[in-house]
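So that we are looking at the same thing, I have put the structure below in structure tokens.
Part of the complex only, each chain left as placed.
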Amino acid sequence: MTLDSGPLVQTAIYIAGGAEWPLASEEWEERARAALEPGAFDYVAGGAGAEATMRANLEAFERMRLRPRMLVGTAERDLSVEVLGLRSPVPFLLAPVGVLSIVHPDAELAVARAAAATGVPLVLSSAASTSLEDVAAVGPPRWYQLYWYSNREIAASLVKRAEQAGYGAIVLTLDTLMLGWRDRDLRRGYLPFLQGEGLAQFFSDPVFLAGLDTPPGEDVATASIQALATFPNLGLTWDDLAWLREQTSLPLVVKGVLRGDDARLALEHGAAGIVVSNHGGRQVDGAVAALDALVEVREEVGDGAVVLMDSGVRRGADVLKALALGADAVLVGRPYAYGLAVGGQAGVEAVIAQLAAELDVTCALAGVRTVADADRSLVSP
Amino acid sequence: MTLDSGPLVQTAIYIAGGAEWPLASEEWEERARAALEPGAFDYVAGGAGAEATMRANLEAFERMRLRPRMLVGTAERDLSVEVLGLRSPVPFLLAPVGVLSIVHPDAELAVARAAAATGVPLVLSSAASTSLEDVAAVGPPRWYQLYWYSNREIAASLVKRAEQAGYGAIVLTLDTLMLGWRDRDLRRGYLPFLQGEGLAQFFSDPVFLAGLDTPPGEDVATASIQALATFPNLGLTWDDLAWLREQTSLPLVVKGVLRGDDARLALEHGAAGIVVSNHGGRQVDGAVAALDALVEVREEVGDGAVVLMDSGVRRGADVLKALALGADAVLVGRPYAYGLAVGGQAGVEAVIAQLAAELDVTCALAGVRTVADADRSLVSP
């Protein structure tokens, strides 16, 4: 663990005479808004439809209340987690966020470097602007998020490349077999993939390249269209997971589950873990808050199953609430994307360090020494 | 079905570099406000009293949450419905909205043309600015909404004309046996009927015209007053439905039901279907939200009965929530009236196409292939 403890970070800020970076998630967001062109900012910050689910995600965290325990003896804390063999010094990972080239020129490489520097693993997006091999070269490989493109040869190729590059799990996103209906992006027709952004896995993939008449370097528009055409894949069913399981020996984590019955189906079909998520409110507007779904999912699958969550985590207390409600770990997305926008790799590291520090301080004060202490009794009924 | 699928519409917008029309219902409303004179806008946008029920309608949709299902295989979707023999490619109809001449010179004709172009049926208002025969001439006739005027001969004449013109059902509005108490309209004394607007059914009706001393063309004020005088009809009771049933062989749908016991009474008195509605909050201020009433009504009448709903539907997710809570289909009113204000027929088509597309995308992502998939388990308890 290379992250400083919360008390140390806090003391350092006071000694330095103030925080070098924005502090609250709202501040980071405002600073990112100022740093980005509007289309890019809205692509990251926006959600589906009326953004009711985006609001619901935050509201669910606000509604849940912690019940701190006193005098537990929290001088020594170890908030590290190990999920399917992946270790993190803190109970959060960096969620897959696509097309970071619109946020910062260093894109995923900056994030990967921040991940390596802090030890907090990155789940690399299928829609990254950097090839999975280049990201893996930065440091200890992590997990690979897969959009299962309708072209199975390409999907298989990506999975094999990820395995070969040392990624430790395939995180299959279930909730985005096509893009959600996003007002902000539709209004201005903002879809950076059309300009070839976020297609690095395609453009570095031998199977995809073999199917092109002209290489992307010569005709990026056609190549982009051809890549995008494989994106929608609504025909997928649970039974298809069997085929995917055959392509790799990596554990399969499915992301985007919002119902207990779906969680059970996932496990029955060979998933090694589940990420409860509504994709940050970017897919089905009106969907249930992820934190509420987490409660249902954990209840359905029992204590043994691996369950993570994302969508709405902004502060240390949010992480703790999610753990208490049954998550083995959480993923954070927009917060580090804002950090990237504001300060590149250093910004991402600052976001990670702050979140870790605030979580650590919160745990120290709430009687939590390890994630095992964050049980159901730590939140109000 | 002449409507493009959601993914196609979405792709087309991105390819075109942005949406040609407003997207969110709030945007449409703002654009309509700019396009209309204040009295006309407030007539459409306003509600009864303190507009508490208008707010409640929207709040009920916001409160309900979808529980999307993953990996159902939604590549093929058919969201069409058939209600009492009327088919629609989508599970929504165009609600009866009166006096559209204040919104756009093409009024109901523009709406009927948009309905014909998209295949989404129109329920023509009794208070239309265009005769029911002229509207029927535009395309496949749909349903006819009836205000049961106190003059039975006129009411009977309208019903017979509708039947003759090929309308497929009579939608009897129960909740407007007189106008609600509407602050916005009362404040400025806005009642376009006094100037002869919205009285096309009267002015084209042989029975009504026979009772006039001077034809409307020569003295519109007197004719208007005479028509309006037949409007209040508070004496009606359930038993009167028998008389109406005798005037026509068309199925009778009653609109404006907000209680389970009333729904049962309607069925007992020969209604073929029910529209749960509070008239968009325009009649009884303080009345229960229509979506909440839908739950009660469906519970009371069971699965077999035909139950539609309106009041508060603004987005694709709203349609889906209403279906999941028991509606066979919904009606949308204000949204297309704003489309008409903003762009005439093309604006109405845009509203329809957007709503259909967003609904289709939402269904694709929520595991809904047909309306039958939208069962009670699709919403949170």
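We call the chains A and B, going by the order they appear; numbering starts again at 1 in every chain.
Just so we're on the same page, contacts are C-beta pairs under 8 Å (C-beta built on N, C-alpha and C of every residue); 3 or more make two chains touch, one makes a residue touch a chain.
Not measured: the values here are computed from a predicted model.
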Shown here are 2 copies; how many are in the complete complex? 4
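Quick note on the criterion: only the chains that are shown with their structure count from here on.
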Angle of the C-alpha superposing rotation, subunit A to subunit B, to the nearest 5 degrees: 90
Hey, how far is the Cα centre of subunit A from the one of subunit B, in Å? 43
Going by the contact rule set out above, which residues of subunit A touch subunit B in the complex? 49-50, 52, 56, 174-181, 183, 185-191, 194, 232-238, 240-241, 254, 256-259, 262, 265, 278, 283-289, 292-293
If you look only at subunit B, which of its residues touch subunit A in the complex? 6-7, 10, 13-19, 23-24, 61-62, 64-76, 314-318, 320-321, 357-358, 361-362, 364-366, 380
